[in-house]
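Shown here: the complex without one of its protein chains, the others still in place.
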Amino acid sequence: MGDYIVNTAREQQQMCQAIGVEKPSDLFNGLPEDVRLSGPLDLPAGKSEAEVLSLIEDMADKNQIFRTCFRGAGAYRHYIPAIVRNVTAKDEFKTAYTPYQPEMSQGILQSIFEYQTMICEMTGMDVSNASLYDGASAAAEAVMMCRDRKRKTIYVSESVNPRMREVIMTYATAAGAKVETVAMGKDNTTDLESLSALLAEDKEAACFLLQQPNYFGRLEEPAVAEKIVHEAGAKFIMACDPISLAVLKSPGAYGADAAVGEGQPLGLPLGAGGPYIGFLAAKQDMMRKLPGRIVGETTDHDGNRAYVLTLQAREQHIRREKASSNVCSNEALCALTASVYMAAMGADGMAQVANMSVSAAHALRDALVAAGMEDVTGGEFFNEFVTESKVPAKEIEQACMKEGILSGLPVGDDRMLWCATEVNTPAEVERVAGIVKKLMEGGAA
Amino acid sequence: MNFPKELKYSKTHEWLKVEDGVAVIGLTDFAQDELGDIVFINLPEEGDEFGVDDVFADVESVKAVSDINTPVAGSVTEVNEELLDAPEKINEAPYEAWLVKMEVSEEADDLMSAEEYEAFIESEK
Partner (left out) sequence: MKLIFERGGEGHRSDFLPENAFPAVSFEERFQREDKPALPEVNEVEIAQHYTQLAKQAFGVSNGMYPLGSCTMKYNPKVNEEAASLKGFTEIHPLQPAKTMQGVAEMYATLEKYLLAITGMDHVTFQPAAGAHGEFTGLQLIQAYHRDRGDEKRTKIIVPDSAHGTNPASATMCGYQIVNVPSNEKGGVDIALLKEAVGEDTAGLMLTNPNTLGIFDENIEEITAIVHEAGGLCYYDGANLNAVMGIARPGDMGFDVMHMNLHKTFSTPHGGGGPGSGPVACKDFLKEFLPGRQVVCEEKGYSFARPEKTIGSVTAFDGNALVVLRALAYVLTLGKEGIPQAAENAVLNANYMRVGLQDVMDVPYEGPCMHEFVASAKTIKKETGVAALDIAKGMIDCDMHPPTIYFPLIVDEAMMFEPTETESKASIDRAVEAIRGICKKAYEDPEELHGAPHHAPIGRPDEVTAARHPVVRFEVKEEE
């Protein structure tokens, strides 16, 4: 059994003597009997390091690793350069605490400042916070941040990732905030006429959230949405895939007030769902409403450039019940991961990732259509698209699974949401198309 | 410490000047000294209405937030927007850095003169 306790029994005795007790358990005499555990903990005995690893390796073996992955829907497999893992493995970054003492944490503070800058560049915004837990909770914080005494209703497009929408609903229900969903049209993009009509009726609209590309991979019309939303006096927020921002027009360029998204594609592994990272960036005039930590640049008395957590008076440890959000931590190590990834890839590299992903997805679509599926995405898409087929989605999923392929996500009995990235190859596309073709022709896979 | 004679003072350290039914409100020298370096002020909007002693603004220093209470009831007619970009003016010249102007409907009944306020501060020590 390991316990990471350095002091020997003898040293513990010496310490007891200094304190004035006979044994360490005497220090618990103040605890009422009723609340004390009467017997040993109902846990197995501690194990050696080798046994622990072996147990966890057994668990790992019960998860199927799909070397070929065609599933996205909010979590994406991209290539992670080795330098990313190398940097984030450094103990000084991994085991440090929040940089509340700036003089001894300039390394951490500067890395967050760099992250903030990179996110501003990608989103076209003026300010970014130091990150939030994930894209969905960042979106929830963003829409809540837009509410004030006069404007309270949150509008969200139906084409936003359903998991992001659910988290927004959860936060809103807790706070008693109203959320209205703007329906999609038949082409799987937001019905902007409907948006216009809804906002025209509502003088209390606080904001509208649009995802680009949306959940189905479709390209929305943010320029049109922006006009509608701003004319109604509400804030316009865009949720984006950060990789797509390398080649698609940025939220800032569209005149959005804030940008959010899931930063997992920026060097974080799929990891069975976490830890991920939510980015939240906004225009200058929203800076003091941003939740979460923010790092700022300043100088010390010798004029040296210095970084420091700033605008802390927004935060819970100072405002307490008057804080607009309770966020205490950020995902610092994940933000560092994202920064190293963005630096390693650079603007050109990220554009390469984006373009390859788009190419692969379109080639996959063509192959699946040739194999007998129908493309029901509705129009121009980025690197995700939707198919429909007479063979049920779950059957296709199963057949692919047997061949070590993670297919698109079943989104209905007959529909699937497919994704491709720069790690998918023509051979993989051919294989999955072959499996689908066999099924469509009535044969077993 | 400065206590201009022509002003009235509240127990929560705001100063007040009323002319033709319009109140001008700010923070006293004592208040700005206690607050330390002010880094930001959250001001209300024109048209906002408040009762006597309501919190109408708050002031941030690096590590704290403090509520500001209004010594009068009324509605805000003007807000000193200059302070949003230069909150240090409150520290530098507290009696020139007015926060808001309000149309007054009622004044607090326990406002003090400069002398009374100075004595009040002494007694609180």
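Order of writing sets the chain letters: A and B. Residues in each chain are counted from 1.
The rule is short, and it goes like this: a residue touches a chain if its C-beta (ideal position, glycine included) is under 8 Å from a C-beta of that chain, and two chains touch if they have at least 3 such contacts.
What you see is a predicted model; the values in this text were computed from it and never measured.
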| item | value |
| --- | --- |
| Touch residues of chain B, complete complex, unshown partner | 37, 39-40, 60, 62-63, 87-88 |
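Going forward, only the chains that are shown with their structure count from here on.
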| item | value |
| --- | --- |
| Inter-chain centre distance, chain A versus chain B - centres from mean C-alpha coordinates, in Å | 44 |
| Touching residues on chain A, where the partner in the complex is chain B | 288, 311-313, 318-319, 322 |
| Touch list for chain B against partner chain A, complex | 39-40, 58, 60-65 |
